[in-house]
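One protein chain is absent from this view; the other protein chains keep their places.
Each chain gets a letter, A and B, in the order it is written, and its residues are counted from 1.
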Amino acid sequence: MVGLNEWLILSGILFLIGAVGVLTRSNGLILFMSLELMLNAVNLSFVAFSRFTGRMDGQVFVFLVTAVAASEAAIGLAIFVNLFRLQKSVDVDQLNSMGD
Amino acid sequence: MTKRGALERVLFYLFGGLAVLSSLSMVTRRNPLGSALSLVVAFLSLAALYAVLKAHLLFAIQLWVYAGAVMVLVLFVIMLLNLRESESRPQPLGFGRFAIATVAVAGVGWKALSVFAEQTGDAVTVDDSFGTVAGVGEVLFTRWVLQFEVVSILLLAVIVAVVVLVKRRA
Partner (left out) sequence: MESGLLWLIPAAPLAAFVVNGSVSLATSRPGRHAPHGLVHAVACLGPGIAFLVSVWTFWQLHGMPEGSRVLTQHVYEWISSGSLQIDVAFRIDPLSGLMLLFVTGVGTLIHIYSTSYMHEERGFARYFTYLNLFMFAMLILVLADSLPLLFVGWEGVGLCSYLLIGYWYDDPEKASAGKKAFVFNRIGDFGVLLAMFLIFWTLSRAGAPSLRFEDIRAHLDAFSPGVATAVCLLLFLGATGKSAQIPLFVWLPDAMAGPTPVSALIHAATMVTAGVYLVARLGFLYALAPMALSIVALVGATTAVVAASIGVAQNDFKKVLAYSTVSQLGYMFVGVGVGAYGAGIFHVFTHAFFKACLFLGSGSVIHALHGEQDIRNMGGLRKVMPVTFWTFLIATLALAGIPPLAGFFSKDAILWEALSRPNVVWPWLPKLLWAMLLLGAFLTAFYMWRLVALAFFGTFRGTKEKLHHAHESPWPMAMPLVVLAACSVIVGFFGVPGFLGGSNAIDHWLEPAFVAEGHTAVAAVAEHAAHSAAAEWGATGVAMLMGLLGIGLGHLLYVRRPELATQLAARFSGLRRVLAAKYYVDEAYDAVVVRPVRMLSDRVLWRIFDVRIIDGIVNLLGGLTKAFSYVFRFFQSGYVQTYVFVVVLGVLVLLWRVK
């Protein structure tokens, strides 16, 4: 039997990998995908908790998170398209006009 | 039921490892296309893991929404913008950036995972309606109906927003 802690560790590892990706990559789309990975890692932990407590609320939450993540994907991609129109690339390292 | 449990174990390590490996691949690809495809694999393995956890509806939704819609959209955009190679060299710290990020994240990870590791416990026995459409729906439309409605409005807003965002200036 796989214990809760193992599920959580897996979820944590995936989350951290996503975090590294968010911090490191400068390609906007890859950044975005890393973000999605983080969300999914959290989803996994929700489902694990749901299984181990017998309550369905965790899964419902995953349902809602998925919906929100999908809408976020839509909007994010639209933004990237616009960004591409502006600077001919999706390199987020070039987006520093709000800095000093 | 050790046979059951052993099967569960095997599936967990199989798909878990696949998920981790494909995630790592996704984060380190140079070509965004490769990244996207790696992520698809990761999503698929997650879906399998949901199935192992008896979350049948979510297994399906993960496949349709994430692997099927979100990633398709992403691939679409990649193709549309014709993104080939990613950044020539990651700015401005190069490899150093990667190292720093890994160290920071590892620090967080060390702590967090050590907490996770203490959460021992066995799965409770559940009946057959666990994780099914009916089971999830029942909870969704009773206890979580407000959130459901809000999300649907959110989706409406998103539709409008996307249309506005992508309009070319006249």
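We take it that contacts are C-beta pairs under 8 Å (C-beta built on N, C-alpha and C of every residue); 3 or more make two chains touch, one makes a residue touch a chain.
These figures come from a predicted structure and were not determined experimentally.
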Exercise. Kindly name the visible chains that come into contact with the excluded chain.
Key: A, B
Quiz prompt | Contacting the left-out chain in the complete assembly, out of B:39, B:78, B:105 or B:158 | solution = B:105
Exercise. In the full complex, which bits of chain B touch the chain not displayed? Write them out.
Key: 100-101, 104-105, 107-108, 111-112
Quiz item: Residues on chain A that touch the omitted chain in the whole complex?
Solution: 19, 22-24, 26, 31, 92-93, 95-100
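The criterion applied here is as follows: only the chains that are shown with their structure count from here on.
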Quiz item: chain A to chain B: how many Å between their CA centres?
Solution: 7
Exercise. Sort out for me which residues of chain B touch chain A in the complex.
Key: 5, 8-9, 12, 16, 19-20, 23-24, 26-27, 29, 32, 35-36, 39, 42-43, 46, 49-50, 53-55, 57-58, 61-62, 65-66, 69-70, 73-74, 77-78, 80-81, 83, 86-87, 90-92, 97-98, 101-102, 104-106, 108-109, 112-113, 116-126, 130-131, 135-136, 138-140, 143-144, 147-148, 151, 154-155, 158-159, 161-162, 165-166
Exercise. Within their complex, state which residues of chain A touch chain B.
Key: 1-14, 16-21, 23-27, 29-30, 32-34, 36-37, 40, 43-44, 47-48, 50-54, 56-57, 59-64, 66-71, 73-75, 77-82, 84, 90-91, 93
